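Here is chain A:
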Amino acid sequence: MVDECHRTNHKLRAVAKVETKTSLAKGDLRDVLREMLLIRRFEEKVEERFRAGDLPGFLHVAIGQEACAVGVCRALEDGDIIASTHRAHGHTLAKGTHPNELMAELYGKTEGCSHGYGGSMHLYDVERGNMGANAVIGGGLPHITGAALAFQMRGEPRVALAFFGDGATNIGTFHESLNLAQLWKVPAVFVLEDNKWAESTPESQHSPIRDLSERAKAFGMKALKADGQDVEAVYKTARQALEHARSGKGPVFVHLDCVRLHGHYIGDPQVYRDKDEARKLAETRDPITMLRGKLELSDEEFEELDVEVTEIVEASVEFAKNGTDPAPEDALKNIYA
Partner candidate 1 sequence: MATEVKLPRLGQGMESGTIVRWLKSEGEQVAKGEPLYELDTDKVTQEVEAEASGVLLKIAIPEGEVEVGKTIAFIGKEGETVAVEAPAPQPKVSDTETVSDTVQEPEPKRVSEPTTNGRIKASPLARRLARERGIDLASLRGSGPEGRIVAQDVETPAPAAARPAAPVPTGEVTSQPLSNIRKTIARRLTEAWTVPAFMLTVSADMTRANELVARRRELEPDVRVTVTDVLTRVCAQALVRHRGMNVQYTEDALLSFPNANVGIAVAAPQGLVVPVVHNAEQLSLSQIAQARGDLVGRARDAKLRAEDLEGGTFTISNLGMFDVDQFVAVLNPPQASILAVGATRDQVVPVDGDLHVVPMMTMTLTCDHRAVDGATGAEFLKTIKTFLEDPGLAL
Partner candidate 2 sequence: MPELSYREAVRDALATAMRQDDGVFIMGEDIAEMGGSMGVTSGMLEEFGRERVRNTPISEMALAGAAIGAALQGMRPVAEIMYEDFMTLAAEQVVNQAAKLRYMSGGQLTVPVVFRTQGGAGWSPGAQHAQQLEAWFVHIPGLKVVFASTPEDVRGLLWSAIYDDNPVVFFEHRTLYGIKGNVPEKIEPIPIGKARVHREGEDVTVIATGRLVHESLAAAEEAEKQGVSVEVVDPRTLQPLDEETLVTSVKKTNRAVVAHEAVTRMGFGAEVASVLQYQAFDWLDAPIERVGAKFSPLPFAPVMEQFVVPHADDVLQAILRTVNKA
């Protein structure tokens, strides 16, 4: 696969034409819902397949955080890049990777987006501007600062955007990367998907402050907030942030309040979480339900969408199952350029 991004005069092929409006048009919202539902059904399928023993390794699903992924990625323009976290399936799909390639990667097939080399936490789709998921908390943050630096030095109108969780706001790379990004005023956006849980540790137990936006302010960085379950709000806020960064005014911290509806990893019994609280959140803070409500979709209309995306998801499993296993010796390839 050709990595075009690393050439000085790159030409990123656009896979999905992105609207350059400040907010989502009504006509787009159905599309947005479909996208979020696709992610939801994909993640549910992943959970099912994992429990069935199909999928090696360990996985983290983004169920409940679909609005963050879709809302932010829709706001990006051609040439913008993202770096994700360990909970990367949503971002990866939202950034344009086909479900077939993602599922194939989870199955460890050569047709996977990382050709079987990476798996769930190392999903890369460079052609589509996805610089990758990262198994190390905060591992990708400095790369975003560096990418933004490169855009700045070359005078390119591109933005580098990082996703990360509340747990990551405590790690060294977070502070170092934001500090440096603000110091050099690089065109970066740092998106905090604050689901209030760092694996099994609630935010109240990992952070001495309650409002994590304060951390950005500590670096003198502009901080924006939005309800991460409201995809329209997410989009609007993301647009603002990108506009700010792109115009050379410096990086922006986007604080999204979101909800992780399932456990940290597939199979996590969440013994540390209040079952009633989780149920209540599922009822009141599901982004898909919320958008569906806003659109006032009938059951039939929703069903139609659901069938559509479920077919795509099931096809992706078929695609993956019929995929090609890498040759064992392939393990020794791709180590060096």
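The candidates came about this way: all candidates are chains of the complex that A comes from, given by their letters.
We take it that a residue touches a chain if its C-beta (ideal position, glycine included) is under 8 Å from a C-beta of that chain, and two chains touch if they have at least 3 such contacts; residues count from 1.
Everything quoted here is computed from the prediction, not taken from an experiment.
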| item | value |
| --- | --- |
| Complex partner of chain A (touching, any copy) among 1 or 2 | 2 |
| Residues of chain A that touch candidate 2 when the two form their complex | 1, 3, 5-8, 10, 81, 112-118, 122, 124-127, 131-132, 134-136, 139-151, 153-154, 160, 172-173, 175-177, 179-180, 183-184, 333-337 |
